[in-house]
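Only one protein chain is missing from this complex, and each of the others stays in its spot.
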């Protein structure tokens, strides 16, 4: 059994993590914490998220001292804001913990991105260098030795799982950038009061056009420029990403199909569609990314659907945990 | 033409008022205001409510000085918080304006209710005495002379329109209190950031059980105790109220039908159903209260549906304005 | 291992059953069937319900011959229409199977109800007499010997779990009937094309006023008349029932609390709230019924929330299975 601590357990991703880890046969939750300033400190997780009542009734304690909190802990999950993860991760790592960070704080190697897209100066180039980006289907080997796993963002997971098989097989025309249109549920904005996410204000619209912080994460890890347009949808959970790419001249629909099949044949958390396109409801509440695609002439359209809180956050974090420690990949997930 | 000022124009009810008054043939909007502390002061109403773009592009100005703001103004609409209306209404009345208050500040005569349910001590017993309660279908005569019209709350409008015809005809068994179950859209909570009305937190549930502030408003104006259980629903607008009452022994279904028909025969903003029950979507965006009913033995069930922001607030305010000044009752509404 | 057959597996409740039984450690799904006339016959369950892809990929076969289908089967779940269950259950019972029927065909003892509320003449008085009504928290002992278990309807489960503790302790004033207002998600209407459940037509409204078929089921099993008003809500899953009752004079809030606590202290699938009222989102996707209550004077309001497809159908069926065969009550459910 590995002892584990969830930091930032009160958010939507944190609550999902608690649910997965609570039933994980090899994990023992030794603590749930939240910022000492939070009004939620001291409450039961199941008072904040009543769906967990009778399932995970642990208290959420204020995180006052990292060294203290890290004692006896093997694995730490950080479901915290980017700046908070940036500060906490090195401390838990120094204490010998394996850290799974669900924020964006260690996802891209170039610290300049943090200045430009996240609004803070990154202080930990060493950990940026050592962090393993946890896009699980593509990083299984690197994960085995990782100390710090930067779990990918919700949009980047869907976008990269959709595009990477074609890029790896060199089927895409590089003159034309992939166009990624994605729509996310409101939980992607986190659990907090804000006018923009209040019930009566939410409505389908594009946002962060040309300047969303997931843009550099996607293009850096794909190694190719993309056009990424995120949208907010009127639903609590899920992401649907529709990607339009241009194939190299002469590439056939069969080659496209073969690229997807070879990429995901043995990947239990990616479900390939051999006909039709995935719908959001097929993945909400589930740890999968569902992918469909269609080819016409030199054009290919790929649709990827996932639960932004699960395959786009907590389920992928647990998937990375499983790969890191050699547990079966879907343990506690399916 | 009557000059009119809308105070608190940035909220959901205020925006609807602006839309109605802007197209009202006898009204001239001379100003829209908001609290001087508000971050919205100085913006266009249509920047806050983009659906009004090209329709009502007036600026929302900070309300700094009531005497100044009241100059040349015939009619004031207060779409403000209870405490704010409580303070402002007497000042605008002193300046000679006719005031339509959409808050609860002058709806019940007994000031003790304000201490108990609204959390403030009421200072204006004189205006509590003079205020006319604007349940339009039942108060047409009194409205003609009113200086201060207390426009009813959203739940009380639906509940009273449902019950009053039976009470007036003395058909109800007084031993058994009417049971009012009502479900409101989220806009009833106002336009503001709060965790409880954030998109991912909203979910059908009962609240304010036995202690909602609309309870005394309903029972006082009906003159009978009731059991009122409000619910929040996962939709932006509308109220559906289901009322269960016990009839006096021997009362027939025909007597019930006759009570409703005689009450609302010439009331254009109440639509009676002769079969079936009204659905929420039939009234959203419209100024009507739709009412259906069914009788079995000594039991009667009445369902009333309205748009909480319209018949439950702004449309009823304009209906009261029309009755107050002798304009056709549905002017600018239908 | 018990061999099990799910008849009517293509509906919403059937798909949930397949998910639960597939992961049940003591159950082996030997077949999924649908009417031989259905266009779905021969398809994979996961083609009809893509969320099951990779989890339950079994084919749905046409049910042509009951005797053949029953061979080697220990347990049959009927997730079929009332009339179909009425015809099939006796055949499977004759073949020696234990039958869990999710329809209304065997829920009330008096065959006259079927003529009046279900539109068919009941032919199997013997099985009406022998059937055990599977309101699991209240029937654990009877279930142990049952051959035919009539799993309660979705509304009746919520309503009875809310009222029964007070009735059993004789705390209710019998002069005044409990008023049950309940709102159900659209999946309660089943998986089929109809204008009334099409996306653009669904809207909060009351239906079946004074004549819903769950009315006799509730009042018969409670042993007391009730007023039951069902509503359709604009959400796919879940039921919220708000029940208003009158207490006997002198009954205290403590007595009410004690009644609920003693009824459900050791019932893992009923979650009692000691403060506040349950919200729909806390139970959707989960096998629980959540219950809150409040007392004022002689009035008590109880709110019960459940997933209509789970505690209101499939989860309760599996709970009954567990009780019938002596498995731990929450096996495969939590």
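Here the chain labels run A, B and C in written order, and each chain numbers its own residues starting at 1.
We adopt the following convention: a residue touches a chain if its C-beta (ideal position, glycine included) is under 8 Å from a C-beta of that chain, and two chains touch if they have at least 3 such contacts.
What you see is a predicted model, and the numbers here were worked out from it, not measured in a lab.
Chemist: Of A:139, A:282, A:314 or A:331, which sits in contact with the chain we cannot see?
Modeler: Answer from the full complex: A:282 touches the omitted chain.
Chemist: Using the document's definition of touch, tell me which of A:3, A:147 or A:229 contacts the absent chain.
Modeler: Here the residue in touch with the unshown chain is A:229.
Chemist: Using the document's definition of touch, tell me which of B:39, B:94 or B:334 contacts the absent chain.
Modeler: Of the candidates B:39, B:94 or B:334, B:334 is in touch with the missing chain.
Chemist: In terms of residues, what is the contact footprint of the unshown chain on subunit B?
Modeler: The missing chain touches subunit B at positions 50-51, 53-55, 268, 271, 278-279, 281-283, 285-286, 288, 290, 334.
Chemist: Since one chain isn't shown, list which residues of subunit A touch it in the complete complex.
Modeler: Interface with the chain not displayed, on the subunit A side: 176-177, 179, 181, 183, 203-207, 209-210, 227, 229, 231, 233-235, 238, 240, 242, 244, 277-282, 292, 294, 296, 299, 301, 303, 305.
Chemist: Go through subunit C and note every residue touching the omitted chain.
Modeler: Subunit C touches the chain not shown through residues 12, 185-187, 191-195, 197-202, 234, 236-237.
We take it that only the chains that are shown with their structure count from here on.
Chemist: Report the chain closest to the protein's overall CA mean, measuring from each chain's own CA mean.
Modeler: Looking at where each chain's C-alpha mean falls, the closest to the middle is C.
Chemist: Is it true that over half of the residue numbers where subunit B touches subunit C are used by both copies, so same, or is it different?
Modeler: Subunit B and subunit C contact each other through largely matching residue numbers.
Chemist: What whole-Å value do you get for the distance between subunit A and subunit B if each is reduced to the mean of its CA atoms?
Modeler: That pair's centroid distance is 45 Å.
Chemist: Where the centres are mean C-alpha positions, what is the separation of subunit A from subunit C, in Å?
Modeler: 37
Chemist: Please output the residue numbers of subunit C that touch at least 2 other chains, ranges allowed.
Modeler: As it turns out, subunit C has residues touching two or more other chains at 278-279, 281-282.
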